[in-house]
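Have a look at the structure below, then the notes.
One protein chain omitted, others in place.
Up next is subunit A:
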Amino acid sequence: MGLLTIIKKVKQKEKEMRLLMVGLDNAGKTTIVKRINGEDTSTISPTLGFNIKTMQYKNFRLNIWDVGGQKTLRAYWRNYYEQTDGMIWVVDSSDLRRLDDCRAELHGLLKEEKLAGASLLIFANKQDITGALRPEQIAKVLQLDLMDGSRHWKIVGCSAVGGDGLLTGFDWIVSDIGTRIFMHE
């Protein structure tokens, strides 16, 4: 590890958190970020690169990295793992056809060493759409019970368009990371 990486780690403000938004394309990652940041969500096009959003949430400064989820882009996700405190996996709960794909990608991500200590929030998004699976059902399909016992995780149902559930999810991940960081201090 080089000097610059270490300096970044040391100097990273105590109250700063880095969150990584991942999930299949069209899951609603960018919409969630914009919604939580109070921005217009009516004209969002597929993310082909990545967005960085910095916002104040409670006492913390969140650095949210939102990376495109299309199949060809997923190989690039690994460039964003470094120093991630928490990841937010977003699922389109109404896209039943691709849930297998979703499970495979998620479990692949969980094997990444650089993400081993990161808290995991799963947003079962699009709860407003009829026919969407409920969070408990999503948890079952994604086989979340197979996760390593040391992982801090939670699944929350939400609707990025309506805003329901978003605060519950962010509250959980921010306080989980906050507690973890303070325990290490």
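Just so it is clear, contacts are C-beta pairs under 8 Å (C-beta built on N, C-alpha and C of every residue); 3 or more make two chains touch, one makes a residue touch a chain; residues count from 1.
Everything that follows uses one rule, which is that contacts and distances are computed from a predicted model.
According to UniProt, the chain absent from the figure is "ADP-ribosylation factor-like protein 2-binding protein", selected among "Cell cycle checkpoint protein RAD1", "ADP-ribosylation factor-like protein 2-binding protein", "non-specific serine/threonine protein kinase" or "ER membrane protein complex subunit 2". In the complete complex, the residue from A:80, A:123 or A:153 that touches the missing chain is A:80. In the full complex, the hidden chain is touched by subunit A at residues 1-11, 47-52, 68, 73, 76, 79-80, 185.
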